[in-house]
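Notes follow the structure.
Note that one protein chain of the assembly has been removed; the remaining protein chains are unaltered in position.
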Amino acid sequence: MKKMTAGELAKFLNAKIAGDGSALLSGIAAPEDAGAEDLIYVEATKHKQRAEASAARCVIVAEEIELQGKTTLAVARPKLAFAKAAERLLEPSPIATGRHATAVIDASAKLGGGVAVGPYAVIEADTTIGANTQIGAFCYIGRGAKIGESCQLFPRVNLYAGAKLGNRVIVHSGAVIGGDGFGYVYGDGNYAKFPQVGAVEIGDDVEIGNNTTIARGSLGKTRIDRGVKLDNLVHIAHNVHIGEHTIIAAQTGVSGSSEIGDHVVIGGQVGIADHCTIESGSIVGAQAGIPTGKKIRAGEVVWGTPARPLARFKKQYVWFERLPELAERLRKIEEKNK
Amino acid sequence: MKKMTAGELAKFLNAKIAGDGSALLSGIAAPEDAGAEDLIYVEATKHKQRAEASAARCVIVAEEIELQGKTTLAVARPKLAFAKAAERLLEPSPIATGRHATAVIDASAKLGGGVAVGPYAVIEADTTIGANTQIGAFCYIGRGAKIGESCQLFPRVNLYAGAKLGNRVIVHSGAVIGGDGFGYVYGDGNYAKFPQVGAVEIGDDVEIGNNTTIARGSLGKTRIDRGVKLDNLVHIAHNVHIGEHTIIAAQTGVSGSSEIGDHVVIGGQVGIADHCTIESGSIVGAQAGIPTGKKIRAGEVVWGTPARPLARFKKQYVWFERLPELAERLRKIEEKNK
Partner (left out) sequence: MKKMTAGELAKFLNAKIAGDGSALLSGIAAPEDAGAEDLIYVEATKHKQRAEASAARCVIVAEEIELQGKTTLAVARPKLAFAKAAERLLEPSPIATGRHATAVIDASAKLGGGVAVGPYAVIEADTTIGANTQIGAFCYIGRGAKIGESCQLFPRVNLYAGAKLGNRVIVHSGAVIGGDGFGYVYGDGNYAKFPQVGAVEIGDDVEIGNNTTIARGSLGKTRIDRGVKLDNLVHIAHNVHIGEHTIIAAQTGVSGSSEIGDHVVIGGQVGIADHCTIESGSIVGAQAGIPTGKKIRAGEVVWGTPARPLARFKKQYVWFERLPELAERLRKIEEKNK
C-alpha cells in the first residue's frame, strides 16, 4: 500500500475536504471492516450511520452528506471517486515478476521492455508481447499471437494461435481466446468441420472473466472493441462483433455473427442467437433469449424469451399471473349466456 | 481396493445380515456391471430382479426386501449405507504423491505433514497448506492463500491470492476461486474498475465442480459455508454468502451480494440476481430466474422466471397451455353478445 494524506487525495480527486487534511490513508475497505487508515465512501444518506460507526477516519461522501467526527471528501460521484482513489492507494501484487526460469519462450518471440512471465508459461513462435505486460503462470500464448502493452494475463489463460489483444487488456484465469467456432456442414450422414481459421481481435482496456471463451472467426474476424467488460463463463462465438464499452454479465452466450453495438448492457445468462443485431445503448435483461436474426433497437430495454420490450412484457405478465382468475370470470359469463 | 467380508461390513453399517457373512467384498458396482465381489444395493422392490440377476454375491437392501441366493445387508437407507460402504471399500488413487521435483514452491510457503504436490504445481509466497492435503498437477496457489487439512485439489485448480479453504475441501479441475468480481463504475463514457480486493472463504467439507468460478469480495467477503456442494460451471459472484449444506446444480449463477441460507436446494441453470435473499430450506427449480433484491421465504418451492411458488405457477401454466381455447370461448361469447 502507498500512503497518502486526506489532503493529497482531495486534490487528486478534486474533492471538497472538511476536517483533518493530514489524516493518513493506506488502504480501502467497507465501513464495517475498515481500520483508521482505510478509506471508505458513502453515496446515500441512508448509509450515513454505517460510515459514522466505522473506524475509518476519512470518508468520500456525496456533496449533501455531512458526517460527525470524520474527515470528509465531498464529490459529485462518490463511488467513482472511491474507485479512482483505490487505484492510487492499492498496489496489487504483480501476476509475475521477471521471466521465470521455467517459462518456455520461443526464440522468435518478441518481448517488450518490462514484460514479466510467470512459471511454466509457454510462449510460442512469432509472438509479440508489448512492454510491461504480465503473463501469469501456465499461460499459453499460441503461435503468432500478439499482445499489447501493460496487459495482465492471470495464471492459466490460453490464447490460440494468432489471437490479438490490445493494450491494458486484463484476462482472468481459465479464459480461452481464439478457440475454434462451432461450425459444421451436414452431409453424407455426418458433420464435416467448417474451417475455423479466422481472426480474433480484442481492443484496448477490455477485461475478460474467469473461464470465459471467445472463438476466432470461422472466416473473417471476431472483434471485441475497446472498453468491453465480460464477466465469468461468458461464451462469444465466431464472427461476433461487440462494440465499445459494452458490458456482459456472467454465463451469457452470443452466437455466431451477431452484432452488438456500443454501450450495450447485457445481463447474466442471456442467450443471443446467431445473426442478431443489438443496437447501441440497448439493455437486455438477465436470462432473456433473442432469436436468430432479431434486431433490438437502439436504447430499447428488453426482457424475456423471446425478448420483447420490458414495458410490454410487464403488461402481458400481469395477466399471465391472473390467468386462473380470467378463466373463472369467463366461465361465469358463459354460465350466464347458456 | 481393500477387501472386507459381508459380516465386517454389516457391523460397520449396523445392518441386519442374512446369508453368508464370510462373502468377500472388494469393490462396488451397478447390478449389471458387478462381479462376485462387488457390492450392490437395492432401494425399491421394483429393482429386485436387477439385483437377483446380478453376479454380485452381496447386496445392501431396504428392510422390506428379500433376495434369493444373495447375502443381504438390510438397512433403513440403502443408498446412504452404500455410499458409506463405498468409502470404506474404495481406495481412490491419490491426486499426487510426495512433492514432485517440478513443483515450484516458494520458500515461505508452510506445508503441513503429508502434503502432496503434483508436477508443475505453483505455490506462491506466504501460503499455508494443512496436513495431508493433496495438490494436483498445474494447480496455482496464489500468494497468501490458506488451505486446510485433508483437502483435495485436482489437477489445474486456481486460487487467486489470499483465498481461504477449510478442511476436507474438494476442488475439481478447472475451478477458479477468488477471481475479481464484476464491478465497474460508469463515468466519463467508460467503465472504471471498482476495487476487487475482498476475501473469499470456503468452509469445511465443501466440494466445488469442474470449471466453476467463485469471485472474491469486492470489499468484504464472499463466503461459502460448511458442507456446500457446487456442481460444474457454477458462477458465484462477489460478496455472496451461501449457508451450510446448500447444494447448487450445474451452470447456475448467483450475482453479487446475494444471501443464500442453509440447506437450500438450487437446480441447474438458475439465475439469481444481485442482493437476493434465498432463505433456508427453500428449493429453487431448474432454470428459475430470481430478480434483483427478491426474497424467497424459508421452505418455499419456487419455479419459473420471474420465480414464484411452484403451486401458483402450475395453476397459471395450466391456463397458458389452454390460451387458444380461452380465446375461442371468448370469441363465441362475443358473437352471442353482438
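Order of writing sets the chain letters: A and B. Residues in each chain are counted from 1.
FYI, a residue touches a chain if its C-beta (ideal position, glycine included) is under 8 Å from a C-beta of that chain, and two chains touch if they have at least 3 such contacts.
As the structure is a computational prediction, the values presented were derived from the model and not from experiment.
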Of A:Arg50, A:Lys110, A:Lys193 or A:Arg297, the one touching the omitted chain in the full complex: A:Lys193
Contact residue for the chain not shown (choose from A:Gly7, A:Gly21, A:Gly253 or A:Gly281): A:Gly253
Sole contact to the chain not displayed, among B:Gly174, B:Gly198 or B:Gly256: B:Gly174
Those residues of chain A which, in the complete complex, touch the missing chain: 104, 120, 122, 138, 140, 142-143, 156, 158, 160-161, 174, 176, 179-180, 182, 184-187, 189-195, 197-198, 211, 213, 215, 219-220, 233, 235, 237, 251, 253, 255, 269, 271, 273, 289, 291, 305, 308, 315-316, 318-320, 322-323, 326, 329-330, 333, 336-337
Contacts of chain B with the absent chain, listed as residue ranges: 28-30, 32-33, 77, 79-80, 82-84, 86-87, 90, 92-93, 100, 102, 118-120, 136-138, 154-156, 172-174, 205, 207, 209-211, 227, 229, 231-233, 245, 247, 249-251, 267-269, 286-287, 304, 320-321, 323-324, 326-327, 330, 333-334, 337
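We adopt the following convention: only the chains that are shown with their structure count from here on.
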Gap in Å, rounded to a whole number, between the CA centres of chain B and chain A: 27
